[in-house]
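As you look at this complex, bear in mind that one protein chain is not there, while each of the others sits in place.
Now for chain A:
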Amino acid sequence: MPAVSKGDGMRGLAVFISDIRNCKSKEAEIKRINKELANIRSKFKGDKALDGYSKKKYVCKLLFIFLLGHDIDFGHMEAVNLLSSNKYTEKQIGYLFISVLVNSNSELIRLINNAIKNDLSSRNPTFMCLALHCIANVGSREMAEAFAGEIPRILVAGDTMDSVKQSAALCLLRLYKTSPDLVLMGEWTSRVVHLLNDQHMGVVTAAISLITCLSQKNPDEFKTCVSLAVSRLSRIVSSASTDLQDYTYYFVPAPWLSCKLLRLLQCYPPPEDGAVKGRLVECLETILNKAQEPPKSKKVQHSNAKNAILFEAISLIIHYDSEPNLLVRACNQLGQFLQHRETNLRYLALESMCTLASSEFSHEAVKTHIETVINALKTERDVSVRQRAADLLYAMCDRSNAKQIVAEMLSYLETADYSIREEMVLKVAILAEKYAVDYSWYVDTILNLIRIAGDYVSEEVWYRVIQIVINRDDVQGYAAKTVFEALQAPACHENMVKVGGYILGEFGNLIAGDPRSSPLVQFNLLHSKFHLCSVPTRALLLSAYIKFINLFPETKSTIQEVLRSDSQIRNSDVELQQRAVEYLKLSSIASTDVLATVLEEMPPFPERESSILAKLKKKKGPGAVSVNELEEGKREGGELNGGGERGGDSSSTPSPSADLLGLRAGPPVTAAAPSAGSLLVDVFSEAGVNDDGFLSEFSRFVCKNNGVLFENQLLQIGIKSEYRQNLGRMYLFYGNKTSVQFVTFTTTLNVQAKPVEPLIEGGAQVQQVINIECLTDFSDAPLLNIKFRYGGALQNLTLKLPVTINKFFQPTEMASHDFFQRWKQLSLPQQEAQKIFKANHAMDTEVLKAKLLGLGMALLENVDPNPENFVCAGVIQTKAQQVGSLLRLEPNAQAQMYRLTVRSSKDTVSKRLCELLAEQF
């Protein structure tokens, strides 16, 4: 680049700037600027043409004034004129003015584009660079429209200078970020990828930023970059620090480039090619080895550069998650950093370890550092580092060290920063629940938690304790005892009172034998807290009192006295007043039997996903411990909540306090089903979901012939079918929902089918006809396999064709006595199949009729003595034989149940029909 010679210094500009800086007040500054503006206006207006130097000077002054915060509404034309100058400094100032001041909708944009075009096509590298910088600095859509085609050509042209290539790559990256639709790499792709092989390190560094960005959008097209990147990386890593000369930074060879390469590799799965993979592993090992070497320099830049590469390498190792050896080494390396002097390093080490902990290979290795991490939690000065330490502890926790970790976290909680306390509480609660082997430990932990950080214990946490205590018989007595003891503290948190009230109300009888915790003592203890509590807690306590009356009749008079007092029965709070009045009446009017029924012990809670987990998920931003991992752990520990005890009748006894634990989710039965389902979704991979949906689609076709068989983002498959006797014809319609064509579209059926068009245009539909003949009775549906290419990816689909035995029914009409005669004929036990099942859908007579008709049999009216029942008859036509079938469906509206009986001449048919139908109602 040409150096600015002395003659180029603009004296006028310097004087102007120093004048402005010397201004005493704002007013003075404005005056000076106004004067200068008037001067420039008169100069620009002047008839005699200005020379390049003064133009440059005035444009510079305008730019300075603009940057001081004043509006500039002239001088653009002069700046554009500067662009066509041949002097570097003048051109530079022109471009500077334009990239700062010209907005994209200016009329001058055409002139500017023209000037840029000229510079781009000039052979002068500095001018080309200036133009490219201007494009990138403006970076507008218009710029992209004008130059998106030009720049890739410059980038890959053989005769372009290195520095220009560098600028072109970065300029293209900028344009791609603003308007990705305009930058189409298409034909340039492979040549851009090959820039990774460029001699010039600067070009490689610039190109790799571009490639990383592009490959994130369409990884397939840039797949080839992996092997190139690996070889480049290995060359850098294995080179001696002196080899790269200019690109060696404090004895580290090309640190920026290495980091970028490692980051690019993180966009892709581990390379499949063994040789490439071996080379990469070698590189990673070398990087890990180098970290062990003594530093070549004491300068902080040296260690920074080295560590940057190391951390990038570790995140690549974590990303691959397939090399146990490397993972463990990375973990050990990070372990060393845990005790490093640099706070930043400790922070990064903790953060990376969090992700390492979730890998099955390195989990154990991470666990070895538990002492260090605990120490960090206690002694670290910086709160953010402490937070990371807490995260890591949480992530590394498993059954073996749960007790230690929970204890440590609890002890830390006492001194923890307020900002992270709630999160810590949730984590402790989750860990305690997840890894509880011994429930008394769990109860102790949670009560401790409430004692230490009561304010931060959210509703969900104490709800959960109660759910667990109620669901587990073995801890109830212990819980009652512990709670009782905890409540004896002179000052205890309101949450503690809530838990105490609830548990004593339910299980106070279990400890009543001890004279130290006799009923009256229990009651007095609870009531001593009553006045210090808020309204909802008081309401809960009132419920506990009425339960006491049931549990311990001897306390009745005392409690009635309390309920009768003015402070309860005339309480200003409606809820409390109502409870007091109702409980008082209930206790005085109802007999002991009624009381015992009404105030029965709470039934076990239905199993559901821990609400605490949901809360933590909501609280946690990115960078948290992966929740999926927890989810999996949760499944392991699922038996904890006594999964088998899911009671369907849990809603049958509405207790006054049930609403407190209704958890805002409606009646427990309905809440249980969806939440269990969502757990399934969380746990299984997406494929499972797909499969699930497809199954239900299949069963829908038992009673109907036309409809949509399958649908996802790409493809929709419609179906139309007709059957006569033992023959059927099925039309399959494949609709392409995207705008891109599917190529090599093939379908294979395990029965023979006509081939289908191999190409489906975007948005188009093709049809396939399948002829079906029923040879003999069957139970498995034919499978249809669909393969096609969408974009680059091969898509594979397997669907069950909705061809079921009932499709070949011929309806048979018959009178009542004929029916019963035949019914009796088919009386062999294997000929009958019977099922009793719960209704899946509403019991609507019309819907049922329609479904039965869709089945293909004849629906016989006035046959069964009970008009509620449905009776059908039909013959299944197969090539080999005909199978007569009779069907009887008895709905029971009260119980929402059906009894389905099918009798047919062939036992397999009865069974199959029964299975098919049972899913329908």
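Operating definition for what follows: contacts are C-beta pairs under 8 Å (C-beta built on N, C-alpha and C of every residue); 3 or more make two chains touch, one makes a residue touch a chain; residues count from 1.
By definition in this document, contacts and distances are computed from a predicted model.
Enquirer: Tell me the UniProt name of the left-out chain, picking from "Proteasome subunit beta", "Dynein light chain Tctex-type 1", "pantothenate kinase" or "Adaptor related protein complex 2 subunit mu 1b".
Expert: For the chain missing from the view, the UniProt record says "Adaptor related protein complex 2 subunit mu 1b".
Enquirer: If I consider the whole complex, including the chain that's not displayed, which of A:E107, A:D159, A:D181 or A:D566 touches that chain?
Expert: Going through A:E107, A:D159, A:D181 or A:D566 one by one, A:E107 is the residue touching the chain not shown.
Enquirer: Extract the touching residues of chain A with respect to the undisplayed chain.
Expert: 24-26, 31-32, 34-35, 37-39, 41-42, 44-45, 73-74, 76, 106-108
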